[in-house]
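As you look at this complex, bear in mind that one protein chain is not there, while each of the others sits in place.
So, chain A:
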Amino acid sequence: MLLVTKKFHNKSEFEFMKLFAARNDSFLSADANVELSTDKSGSSARKEPSGPRHASSFTPSPAAMQPTSLEQVQATAEPNPLKTCENLSTNCVMFLSSLGDGMNAYVAYKVSTRTSLPMFRSKVFSVRRRFSDFLGLYEKLSVKQSLHGCIIPPPPEKSVVGMTKVKVGMDDPSSVEFVERRRAALERYLQRVVSHPSLLQDPDVREFLEREDLPRAVNTQALSGAGFLKMINKASDAVNKMTIKMNESDTWFEDKFQEVENEEQQLRKLHVVVDSLVNHRKELCGNTAVFAKSLAMLGNSEDNTALSRALSQLAEVEDKMEQLHQEQAASDFFIFAELLGDYIRLLGAVRGCFDQRMRAWQRWQEAQSTLQKKREAEAKLLWANKPDKLQQAKEEITEWEARVTQYERDFDRIGMTVRKEVLRFEKEKAKDFKSQIIKYLEAMLQSQQRLIKFWEAFLPEAKAIA
């Protein structure tokens, strides 16, 4: 269970704190923090937080709940139980506060980590980060790792519209939803990064988690949402324009790439339908609320006492149904739709590392052809009998021979990394999907059980009509 706490700096900060609060309304003091430790044996089961350290108790609840406007508010989010390396217990907790004024305002997220790894300065610590910091982290990682073939998890999308509304201080539910959505997405992003064994070792990641003041990231424009996808697609185009076609001795890469592309397409399609579901459910929600009111009015009009009471009761039941629909819509969105969105982006990243391998191959091929040209040049010089230039030519040949060897080795290494990464990714994906689907279904189950109770309570009222 992860916790988001809210801390107020001063009155001049604008408020949009109608955070999604736990259904059971438990509160924590502003500084308390609950951490989750993932199971060291590597299972993806979600663990309950350990005892005495925590200021209150939690019960599992769906990721998004009713917004309230209470001062001390706590939101719980189900963690994404990605497998972490052994001997490691790290996670990140998100927190929001708002700083600055007007259009310069930005949201600061509190990232809390708890770990037993020696490479960190302390066991429990937290820092403040803003959205562009997350993008900056991604940029650093992708630049560095691009030659290695790792699948770098992509950050969530930038949204000018969403953020502007929040900055303008609109206190409405859609702003709240937006911020919560972003917070949850950033949390999942970080968890994917730290659960990757090589990325966790990266000093930039450590710095991101630990360092008090992080220098502002620049050039993050290109790095999210449409920008990110554009980058991936540009790389694909470059690969497609290659004149020399790669002769794959092993069809694994081709086949896998095709699979990834197909899957991405299908996920997009599914995402569209799930979006439609969310909208229809919100519509149902609204219609139910309106109907409940109308029915209550009808109950007031009714002159038969028992029937009048039954009508009012029915109106109340419909009101409760509206609440259920609202929670279900949130579950549809925050669990199902967001899962699909994440994996659409992740599959883009997978395609990216296939492209990196192609570019490595290209580099190798180009080096080989350059070497060939150098050898031909040398032969010409030999024939033309120019001994001084010949020496230089020989040196160049040696240099390029070394390069060819290096690039071939790079290519092979990337190939192995890509294979390893893809297999790891697939395992993680299966676990992730499974746990998210279970979460989604359990939320639905709870909802249906409550529905049964509501109607069972109404039944005697209906029977009492005389």
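Please note the rule applied: a contact is a pair of C-beta atoms (placed from the backbone, for glycine too) under 8 Å apart; a residue touches a chain by one contact, two chains touch by 3 or more; residues count from 1.
The working rule: contacts and distances are computed from a predicted model.
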Protein name as given in UniProt for the chain not displayed, "Dynein light chain roadblock", "Par-6 family cell polarity regulator beta", "Importin subunit alpha" or "Sorting nexin": "Sorting nexin"
Candidates A:L298, A:A377 or A:I397 - the one touching the absent chain: A:L298
Sole contact to the chain not displayed, among A:V273, A:A379 or A:M416: A:V273
Hidden partner interface residues of chain A, rising order: 259, 262-263, 266-267, 269-270, 273-274, 276-277, 280-281, 283-284, 287-288, 290-291, 294-295, 297-298, 301-304, 306-307, 310-311, 314, 426-427, 429-430, 433-434, 437-438, 441-442, 444-445, 448-449, 451-452, 455-456, 458-459, 462-463, 465-466
